[in-house]
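If you scroll down you'll find the structure; I have some questions about it.
Our next item is subunit A:
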Amino acid sequence: MSISGLFWQIFAIVMALALAPLLTGWVNQCRAWLQNRSAPPLLQPYYMLHKLFHKDVVLAHGASTLFRSVPVAVFGCMLLACAIIPTLSTDLPFAPAADTIALVGVFSLARIFISLAAMDVGTSFGALGGRREMLVGFLAEPALLMVIFTTAMISQSTSVVTIVETLAHRDFVIYPSLAFAGIAFTFVSFAENARVPIDNPATHLELTMIHEAMILEYSGRHLALIEWAASLKLYAYSCLGLALFFPWGIAEGNSIGGLLLAIPVLLAKLTVGGGLLAVIETINAKVRIFRAPEFLGTAFLLAVLGLLVRLMLETRV
Partner candidate 1 sequence: MDFFVLTLAIPLVSGLLLALAGERAWAPNLNVIASLSTFLAAVLLTAEIVASGPRFVFGETFFIDSLNVFFVALTAFVGLTTSIFSGPYMRNEREHGKLSLPRLRLYKSMFQLFMFTMLVALTTNNLGILWVAMEAATLTTVLLVSLYRTAASLEAAWKYFILCGVGIAQALFGTILLYFAAERVLGQSGDALLWTHLASVKGQLDPTIMALSFIFLLVGYGTKVGLVPLHNWLPDAHAEGPTPVSAVLSGLLLNVALYAILRCKVLADGAIPGGFASNLMMGFGLLTLLVASFFLSRQKDVKRMFAYSSIEHMGLITFAFGMGGAVANFAGLLHMTMHSLTKSAIFFAVGHAAQKTGTQVMEDIRGLIKINPVIGWGLMLGTLAILGMPPFGVFASEFMILTHAMKHHPWATPILLLALGVAFAAIFGKVQPMVFGETHAKRLPHAPAITPVFVHLAIVLLFGLYIPPYLTRWFHEAARMLG
Partner candidate 2 sequence: MNADMPLSAQLINLFASVILLLAFAMLAQRRVLTLINLFALQGLTLCLSTLVVAFTTGQAHLYWSAALTLLLKALLLPWILHQLVRKLNVKSEIEALINIPATMLVGIVLVMVAFNVALPISELSQTITRGTLGIALAVVLLAFLMMITRQKAITQVVGFLSMENGLFLAATSATYGMPMVVELGIALDVLIGAIILGVFFFQIREQFDSLDIRHLEKLKER
């Protein structure tokens, strides 16, 4: 572990913390434009966070220590995820701590915490949201794992860093299996980040909400942490997707030039990605909650298909 490696690692984390709300703001703005609404300012999520951190916390009567500690835990999980995923450089001192499978574990740990907290207070909405969240998670995780296995088969390793190095720094080769995996990953990220076909982050419709139902009882700095964590999750998924499927531009090693180039490249990719996310959210209608299994089942099938195509087309016996 070199000093400069440590520095860039910390820089990446700080950048994640800073950029995540901006990404959320950007997506919201694009959505508003596409839907012919007047857009909120780009920095709106920061104002929200600022406001929430200065408000008092109102706790429900039955709230336990778990309820109070969950925002921190979820925030921590997401921060860890952002630290593991190579955003700027593949030389990350933290990366050996967890491979892609552990990364999925980190995400699911956060999910379990937040579902438990939702049920902790004992309101019906919380229980409903927690149950729905677990349903989505239980369907999304296998699909995500399959996607990761496909990429891991190509690079012969489950470490994110190795995968990115393999894909980004070899001769250009078309991997049809990655196309399948990419589509499956997109499906999963939409479900996991409570985006439109599965959930709508902008509404509180009791019949359909998932994420919002779980955090109804939170307020003040707790809510701020959770909202920030949600932004971080979107950021983490975006970066993971970019790292797995569009890894070009991520610097190898610690050359200053490469890293300086990596920052604008990442910003450009996130801008385009956020725009696309908004487009997809706009042209799709939210599906009924009962259709969610089908949506995620399709993602799983696509991921399996990617794996099979990998076995059939791309392996030389």
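One rule holds in what follows: contacts are C-beta pairs under 8 Å (C-beta built on N, C-alpha and C of every residue); 3 or more make two chains touch, one makes a residue touch a chain; residues count from 1.
Per the selection procedure, all candidates are chains of the complex that A comes from, given by their letters.
Predicted model, so just to flag it, every value in this text is computed and none were measured.
Asker: Taking the stated C-beta criterion, I'd like to know which one of 1 or 2 contacts subunit A in the complex.
Answerer: Candidate in contact with subunit A: 2, the rest do not touch it.
Asker: Using the touch definition up top, name the residues of subunit A that touch candidate 2 in the complex.
Answerer: 170-171, 173-177, 179-180, 183, 293-294, 297-298, 301-302, 304-305, 308-309, 311-317
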